[in-house]
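Every protein chain except one is present and positioned as in the full complex.
Then we have subunit A:
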Amino acid sequence: MANLVIDNVIKRYGQTEVLKGINIAIEAGEFLILVGPSGCGKSTLMNSIAGLEEVTEGRILIDDKDVTYANPKDRDIAMVFQSYALYPNMTVEQNISFGLEMRKVPKEDRDIEVKRVAEMLQITHLLHRKPAQLSGGQRQRVAMGRALARRPQLYLFDEPLSNLDAKLRVEMRTEIKKLHQKLGTTIVYVTHDQIEAMTLADRIAVMKDGEVQQLGTPQEIYDNPANLFVAGFMGSPAMNFIPTKVVATDTGPMLELDAVQKTLLPFPNKACLESYVGKTIMLGLRPEMITEPQAHKDGQPFVITTEINVEVTEPMGADTMILTRVKENEINCRSHPAYPAKPGDNIKMMFDTSKAVAFDQETGVRLDV
């Protein structure tokens, strides 16, 4: 187990800068997730940590040792690939022990290690099969087994679950989390699936265009997104963005919501809105903050009940998503399935802005921090 420091790493291909100065430091045993849309540089960063690609500038430290220019094999890391990259000509057993063999581990010790890993991942019965004879989920386990067998200082997972079907993906996700809790290893995990990121990570680094937009715990990122991009990327269904006008009132600036009737919404951090009076800002409100009227919330500050027009309803079982519209913008609300809402109806909904966030409409910069 080791800590990992990525110190101002820059990667250029010719003129294009793929990584624009990445700074991330994680403790030993931490589970870091790199998340972002495709092309954001997360896989390049992963390859740079692995040593499969050389960085242009900056340093990478594993266990306080500078490995920026070290060979992949000398970094003591293991990687699980999206395609699993199992050696097709070797049996599962040979696949798992190949890394040990390359490191000149004696045969008896290799056998013991293969047995240990196979039992941990419940693949003992598959040891003599070839990868082609395995299902997707089984291949995934073998790929993890290959990484675990070497007991490296650092594990890299490159979108390991994206080739599995939905059900298996959820199962393996839990499995990986259990494994991390049991072994306490340092893991860097790349994904574009924000649910994976939320559920697995100790800390998440949200990336875009070769820059880290925000680095923080899942809850920090969910509740306190640094900018419009992070806010829109994390969470499913996504955060609602509502352009609202800031109007001055006796009790300070408020936000004008233009639904069925004009409603003024309060906002926790009034001070930041002062300079925006008369202008339009982007209000960010998670769907679960717009609900059917709940008696226990009545009278709380930052809670306003107003009427909306139902456009579409999507029952999801546990709750029902109600789609409405404020001017041009679609808004998702999360209501109790028993709450009557039919398309076309005007119904009462409760807006809770205690956790609302505000962004500059042009730059996407967070205003209330």
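Keep in mind that, in the parts below, contacts are C-beta pairs under 8 Å (C-beta built on N, C-alpha and C of every residue); 3 or more make two chains touch, one makes a residue touch a chain; residues count from 1.
Heads up, the rule we're going with is that contacts and distances are computed from a predicted model.
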* Asked: Absent chain per UniProt: "4-aminobutyrate aminotransferase", "Helicase XPB/Ssl2 N-terminal domain-containing protein", "Carbohydrate ABC transporter permease" or "Two-component system response regulator"?
  -> "Carbohydrate ABC transporter permease"
* Asked: Which is it among A:58, A:72, A:243 or A:268 that touches the chain not included here?
  -> A:72
* Structure fact -> In the whole complex, of A:25, A:52, A:112 or A:248, the residue touching the missing chain would be A:52
* Which of A:103, A:279, A:327 or A:348 contacts the chain that the document leaves out -> A:103
* In the full complex, which of A:1, A:28, A:85 or A:321 touches the chain missing from this view? -> A:85
* Structure fact -> Missing-chain contacts on subunit A, rising order, are 47, 50, 52, 72-73, 77-79, 81-83, 85, 87-89, 98-99, 102-103, 132, 146, 150
